[in-house]
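Have a look at this one.
Here the complex is missing a single protein chain, while all its other protein chains stay put.
Entry: chain A
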Amino acid sequence: MDPFFLEALVNGILLGGVFALPALGLNLVFGVVDVVWLCYAELVMVGMYAVWFLYTQAGWPLWLAFAACLPIIAVFGLLLHLLVVRPLLTSPPINQVLATGGVLFVLQGAATLVFSTEFRSLGVDMPPMEVGEVFVSGTKLAAFCAALLGAGVLWAFLKFTYVGTAIRAIARDREVMPLMGVDPRRIYLIASAVGGALAGLAACLLVVQLDVHPFVGLSFGPITFMICVMGGLGNMLGGFLAAFLMGLIISVGGFWGTTEFSYVIAFAFFIVTMFVRPQGLFAR
């Protein structure tokens, strides 16, 4: 096989790993709380700034900056839920989406005020590795492994802990769970915090690959939503697989044409999927 094509395939899978985390977080929040966080990519952006600030400005070691990023964004997720989402739980879905859209503007504006529109780079890079005939970026590979690990931890949390079971149950049936003695408000809070932490983890993986600026969320936000919906909103496994599918489409599309062309194909693919299988590609 053409080594460049092979490289595009590998890169697609690696890219999918990066998309997978925010898609999982978004899916978790949607599946449990039933609200779409339109500002999810902006939470990731805040996390990227947090890592950048702690590492380059405050002089923290990189691992500590990464470790701090998760709880910081988890707190953002909690605040988002408490201040914006909870009061709107009984409102029409569109009002909820628009309110989180307002938070998107707030975070972009705040980031512009605090950090200006300049592009900030972490300046960390790992040497590329050569596997057979294919060059693989070390940073991307590390990010990919971390994403898989994060997804695995999330899966174990949902599968083997009491809270995780309650989360899965409430995603399945909102009415009955309170009767079983589960406080949905507490579960919503936990899901929001976990969703935030996942955004924080995604931020750690993205900040080593992309420069941070206030509008960086717009570059991967829309695609994250599409991945979520394609996998079936609330369907974690579907979203996870859809992330890799989108990663492959973009990477292979870019191999045949330009990067822009590949995004057009990915978005068009999403639209067609919505027409043909609105319940999601991987819905049972």
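By our rule, a contact is a pair of C-beta atoms (placed from the backbone, for glycine too) under 8 Å apart; a residue touches a chain by one contact, two chains touch by 3 or more; residues count from 1.
Convention: contacts and distances are computed from a predicted model.
Of the names listed as "Succinyl-CoA--3-ketoacid-CoA transferase", "Branched-chain amino acid ABC transporter permease", "Potassium-transporting ATPase potassium-binding subunit" or "Homoserine O-acetyltransferase", the one that matches the UniProt record for the absent chain is "Branched-chain amino acid ABC transporter permease". Of the options A:27, A:108 or A:137, the residue whose C-beta touches the omitted chain is A:108.
Shown as candidates are A:72, A:163, A:190 or A:218; the residue that touches the absent chain is A:218. Contacts to the hidden chain, counted on chain A, fall at residues 36, 84, 87-88, 91-99, 101-114, 117, 214-215, 218, 221-222, 225-226, 229, 233, 258, 260-261, 263-264, 267-268, 270-271, 274-276, 278.
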